[in-house]
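What follows is a single structure, and I will ask about it in a moment.
Of the protein chains in this complex, all but one are displayed in their positions.
As written, the chain order gives the labels A and B, with residue 1 at the start of each chain.
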Amino acid sequence: MNFKDNINLKISLIFGITFAVFIDLILSKLMANWSYSWLPVQASKAAPYVDNLFAFETGIGTFIFLGCSGVIGWVLLFNRAPKYDESYGEPIEGNIKLEIVWTLVPLFLVIAIAIYSTKVNTTLQNLGEKIKYDSQNELPIYLDQKQDSTDTLIDVIARQWNWEFKYPEGFSSSELHIPINKKVYFRLISKDVIHGFYIPAFRLKQDIIPGSIISYSLTPTREGTYRLRDSMFSGAYFSQNQTNVIVESNDSYQAWIKKTVKKVPVNGLNRAGLLYEKRLEKGDKGWATIPPSPPPIVNDPGDPDSPHDG
Amino acid sequence: MTTTKSDVLLHTPGHVKHDGHNLTGFIIFLCSESIIFFAFFVGYGVLKLTAPTWYPDGVSGIAVREPLINTIILVSSSFVIYFAERYLHKKNYWGFRIVWLVTMLMGSYFVYGQYIEWSELSFSLSSGVFGSLFYLLTGFHGLHVITGILLMGLMLIRSFIPGNYDSGEMGVESVSLFWHFVDVIWIILFVLIYVWQ
Partner (left out) sequence: MTITNYDERILKSNHPIPGAPNNWRRFFGFNTDAKVIGIQYIVTALVFLLLGGLLGMLIRGELITPPSDLFDPTVYNGLYTMHGTVMLFLFLFPILSGLTNLLVPPMIGAPDMAFPKLNALAFWLVPVFSIVLLTSFFVPGGPASSGWWSYPPVSIQNPLGHFLNGQMLWIVAIGLSGVSSIMGAINFVTTIIKMRAPGMGFFKMPIFIWTVLAAQILQLLGLPALTGGAVMLFFDLNFGTSFFNPETGGDPVLFQHFFWFYSHPAVYVMVLPVFGIFSELFPTYSRKPLFGYKFVAVASFGITILSLVVWVHHMFYTGTPMWMRNLFMFTTMLIAVPTGVKVFAWIATLWGGNLRLNTPMLFCLGGLFNFIFGGITGVMLATVPIDIHVGNTYFVVAHFHYIIFNTIAFGIFAGIYHWFPKFTGRMFYEGLGKIHFTLTFIGATLNWLPLHWAGLLGMPRRVASYDPEFAIWNVIASIGAFMLGVASIPFILNMVSSWSRGKKAPPNPWNAIGLEWLLPSPPPHENFEDDIPTVLNEPYNYGLNKPFVLDEEFYISKALNDS
């Protein structure tokens, strides 16, 4: 091959690769932007941080995926052997420089992602202490050391298979009401098995461990109704263990408190109990389950059929 | 290129002596088995350090004297079994059999002592965290001691078969290794349960 052809080949190769990388970068950026719409609405202070990190990883992931698939696709198009042709391909055993590059570049990339994620972690530091208490004894009073005596502290009690929220003003509710833009503290308590306190719109999840109480905090940033779902498998009617979280203005929240304190306590939301009763009516057919906990006695049983934003 | 099968290294006859691998396999097995015990040890440590209630009601510790005597006997039996192996190596079969039997008796004494200790304890397997761990660890270990004694019995019987050691003493070596393993596990157990109180 003469000198001129070699140069032309090299130039078109470099141009081709640069063009491909450029297209890959554009597609990756588009994908990263699009990834925000794959997530629920952002309703807490934490959500934008999580979503940005996710978009970042989606972008990098798309770049790698398209790059690798592109090469594989190219090979599939242009390197197929004609039928009955078993001649050898290019006898390349390896390339130390390339090995070093594709070991070190991913290593640095992974370290960079880990450092970025650690920073986000620190920002998201919601988890307070997790302490174990002997379930034979009384629930001790516990406050997060950062908490002010004027901060809201709500007890979140998870059972098989309902939620109960106990407010400091002395009442309880089947739905979680919290005021917007104020940090609220929780004590996460389970009366039986492990449950998961998961609100997708807040991007926050914390398992609730029986035998311990876990202090937790978050700051909602968007008014609306969101789903709280039990995320850790907790038995037969686990999928029914869901309720609503209502974020409202401080005025609306205070009004709700005043109204609810005066309400007569009734049975709270307990879909699992209703389903279990239906099952018993039909002859208790099915595999074994413990009976659901009786519904919590609450002042506000909520409106489970109201629509949610995420 | 003409070659004949007699060329050295060109073609190697198969039929490797299969017996040659038994010890390797057994050592690998012991390494794996020790990890079950390590898992139990970690569980013991974590629960001891973090459980809200450790001892059951009415219990504030356990006696160390008798278990210590049992420990001394068990650990000494490791030296005794070593001498049994030496006798075998020198082809002193009766010497081997007698010292081997002594080892079995020392092991049996240990099991007996464990049984006595168990029957005199005031708590059971379902007596909270400490009860569960105590009986699990000592019980599991005791099962291994009993297994060791049974294996030793098997080796003892086999020592009477003529020509038993023609292809090596792998069986006795493996059982002996198992016995040492059981001893080391006990030493760690003893420190965890009886010393660290």
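Here is the rule we use: a residue touches a chain if its C-beta (ideal position, glycine included) is under 8 Å from a C-beta of that chain, and two chains touch if they have at least 3 such contacts.
Note that the coordinates shown come from a computational prediction; the quantities given were computed from them, not determined experimentally.
Trainee: Give the residue, chosen from A:30, A:72, A:255 or A:297, that touches the chain omitted from the document.
Mentor: Of the candidates A:30, A:72, A:255 or A:297, A:72 is in touch with the missing chain.
Trainee: Which of A:24, A:57, A:151 or A:223 touches the chain that is not shown?
Mentor: That would be A:57, which touches the missing chain.
Trainee: Take the complete complex as the reference. Which residues in chain A touch the chain that isn't displayed?
Mentor: 38-40, 46, 49-50, 53-54, 57-58, 61, 64-65, 68-69, 71-72, 75-76, 79-81, 85-95, 98-99, 102-103, 106-107, 110-111, 113-114, 117-118, 120-122, 124-125, 127, 130, 132, 134-135, 192-194, 196, 198, 200-201, 203-207, 209-212, 214, 227, 229-240, 242, 275, 279, 285-290, 308, 310
Trainee: Provide the residue numbers of chain B that touch the chain removed from this figure.
Mentor: 1, 3, 5, 7, 9-16, 18, 20-22, 24-25, 28-29, 31-40, 43, 46-47, 50-54, 125-126, 128-129, 131-133, 136, 140
Going forward, only the chains that are shown with their structure count from here on.
Trainee: Roughly how far is chain A from chain B, centre to centre by C-alpha average, rounded to an integer in Å?
Mentor: Chain A and chain B have C-alpha centres separated by 48 Å.
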